[in-house]
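Only a portion of the chains appears, each positioned as in the full assembly.
Labels for the chains are A, B and C, by order of writing; each one numbers its residues from 1.
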């Protein structure tokens, strides 16, 4: 048996924090990939499978016209899913987002069409209504301590009532078909040259940023990624984006609403991951008591998150109304709510709080949007359609679950 | 301008966009009838079918998909007639003609309109209810009014038509303001009716206006459970088999039968004509706020115990065997069906 | 006598049927280590939580640097300069070590976080405590008990506190890490901070404390200068009896004992 006293003394260990040399960092990265900590990859695979299945069932699925439609279709969903992701990060729920989006749509239409407010002003008012609603709900939840489920369930009912009231007798209000709002949501596309430029700029910026960070880390003597990694990612990104853009410009091109949605998703991803505010959301969702003891104002975080969620729901309602060209009593009702939550969850947001994957709302909205869109192309009767939707939804997540499982069995 | 797809010989693609599947008529009647007629008129035509499940934004998505699939005609039954203008303008941008089916698309350059008149349906319900009450020797009293979904625009139209018949009749509709049944759900109608019975008493009303057969069913269950026999005259709509059976059994007074067959077949004829580049003509028009739409309008029919045979049975909607199951055989005999 | 940096007077706290603290007094001077000892459930952690705003006392006053203060939230305590290591650590399992260390006091670079600088400082801090942590980017859920404790201790030192409350900081630490923490406590004292150390380990208490305050069943049960008291006396105050299970065990041990080194002491007992 090894006796440490008779053996040569083990060399004093390099402190563990310095263990990861650049080389080992990649090793570790590949390692985690191997043992399953591979983030959004499984759901992307699920998405690709969905695309393959639908394309083989109906070859129009991947044509340019339909892809542009898909972009238009998921804009509102993606925005709403971004909002609910924030709330889910706290381990809470907001059932009122559908109603709030409907209310915002109603307010937009009434102020713009009936009261003649300028388009932008009307949009602003509608969005602020969302903020107000969220602040109220958040406060009742955080300050009085009513479970968020109940507060927002009450909100679901109340704001739908208010929506009916705002719409009044008329029930349905149309936007001027040639007005700014409809034009923006339905007929505005990024000019081709700009789209191509953006699709080149994004990888470039990514690369630049990665290299700068790399330099700072090296200067601080921290482990760094190997050089080829960001370069490879940037190249792949560049090729992919250019391909997508080329495809979309066979038809109308990239809709501004889609760009807007992507910006929203990216901004909130940055907010969550790269700012102190976002870090606090993670903390509250991870361990609320630890967050409180760290001096975080938990109430403020909660209220602001509910306010943000409702604001985004209102924005989503506004976008949906502009795209539809009208609002009515049904705006925001039905599956709006459940689709948004489902998008967030499919994208990789935990319902238990504190965990979400990068760009979860976008990925989730793509999955849900692709399923809905693909099914529309197959003329199925309602019963079959429901069954198929449910099955495909489940299938898209099973891969993810299986990977996660193998990860747990590897002890994480 | 809608005819440039007609240059193609023979086949073509027709999109049938229906609004919901919660009532049986669309999936069980309109769709098969329409498809059968199209196949008969144009064996090579292909039909793209979608059902919007009561969701206007989904319908828009479906319209986009249909256009994407190469539809040359849209037969569109809008979830919300006031809101479907966007779909029309999208279709117009692709030079695809639009037939407004069953519900009128407002404020848009629609090519044809084929329908029953929704306000007329409400009116018919109201009129036959009043007539029945007068037959029973009642000239005044409360009529409990159960309307459709508060978020369904058609429910408003039924309501409007019904009021036009009831308000001048000497009867009083309760409650005020009008009750609209969330989601058209029978359970909600049942609860509401129970509340009205509690409120008005078991003999506090003389009749029940229910906007469709589902809500009528809920209301009738509530009255029966409260021990109100016979159940006062109750209206309905859609001519569901279950409602016909209730009519035979004496629980429900009437339902409104919209003969889906002529409606669907008419639509099929117009659609096929459009695919072939023809322009069917009609002398009636309906103004939808934007244009005078050339229209084919059909009359809804009231079905009571007395004319089941002449209507739903004659139209092959249901066979006598379907209606007269063992439960209802005695009642059928009494009603002269078997 | 100088003015204490932190003074509690008549602090009481009740949970439902349990009176966790009754009329407890405590004073901490700058540049002094006070050991707070007591039996399990004596109320030590409750007292710490009362001081640092996590669960404010029902009655009683807290005086900090001469002013009477109401510490109603952990945030208020941090503002005053009271840093705490909790017995239950209170880390966010979903965040990595760096983020836990800087939680609530993140470094920024413009609008976003300065991850590089935070990571650098975390590494430095942990090395000082001889922490063995595979990577500062591991989520703390993946750390061993002692590694978690090291993180919690490091956390409390990141601000610029005037008083540090340590609730059983070395309970899960290895021998080397314990020694480092004891060294660290001495350094804190030397820098003029007031330190409250809760520990069940008499060796650690003797090693660094200047004064020992004993809690028993939620009440003060004696306070001693460490010079003037033997371990037996402290243990008697803790258990409330001079004749107790510890003294019995010690007596049994003493019969067999020969060593004179406080750390290496205690020879083997053969299977009885």
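Following the convention adopted for this analysis, a residue touches a chain if its C-beta (ideal position, glycine included) is under 8 Å from a C-beta of that chain, and two chains touch if they have at least 3 such contacts.
Source: prediction; values computed, not measured.
S.K.: Given that a single representative per chain kind is drawn, write out the copy numbers for the whole assembly using the chain labels.
M.R.: A x2, B x1, C x2
Throughout what follows, only the chains that are shown with their structure count from here on.
S.K.: Graph shape for the chains shown, where an edge means the two chains touch. Line, ring, star, complete, or other?
M.R.: Per interface graph, the chains form a line.
S.K.: Going by C-alpha centres, which chain would you call the most central?
M.R.: Central chain is A.
S.K.: So how far apart, in whole Å, are subunit A and subunit B when each is placed at the average of its C-alpha atoms?
M.R.: For subunit A versus subunit B, the centre distance works out to 40 Å.
S.K.: Using mean CA coordinates as chain centres, what's the gap between subunit B and subunit C in Å?
M.R.: The answer is 76 Å.
S.K.: Provide the C-alpha centroid distance between subunit A and subunit C, rounded to the nearest whole angstrom.
M.R.: 43
S.K.: Would you mind listing the residues of subunit C that make contact with two or more other chains?
M.R.: Expected reply: no residues.
S.K.: Using the touch definition from the top, which residues of subunit A touch two or more other chains?
M.R.: none
S.K.: Provide the residue numbers of subunit B that touch subunit A in the complex, in ascending order.
M.R.: Interface residues on the subunit B side: 21, 27, 31, 47-51, 53-58, 60-62, 64-70, 79-80, 82-83, 85-86, 89, 107, 150-153, 156.
S.K.: For the complex, which residues does subunit A have touching subunit B?
M.R.: 58, 60, 63, 65-66, 69, 72-73, 164, 171-172, 174, 177, 182, 186, 320, 323-326, 328-330, 333-335, 372-373, 376-377, 379, 381-382, 385
S.K.: Quick check on the complex: what are the subunit A residues that touch subunit C?
M.R.: Residue list for subunit A touching subunit C: 13, 15-20, 28, 213, 216-217, 220-222, 270, 274-276, 279-280, 282-283, 285-287, 289-297, 354-355, 412.
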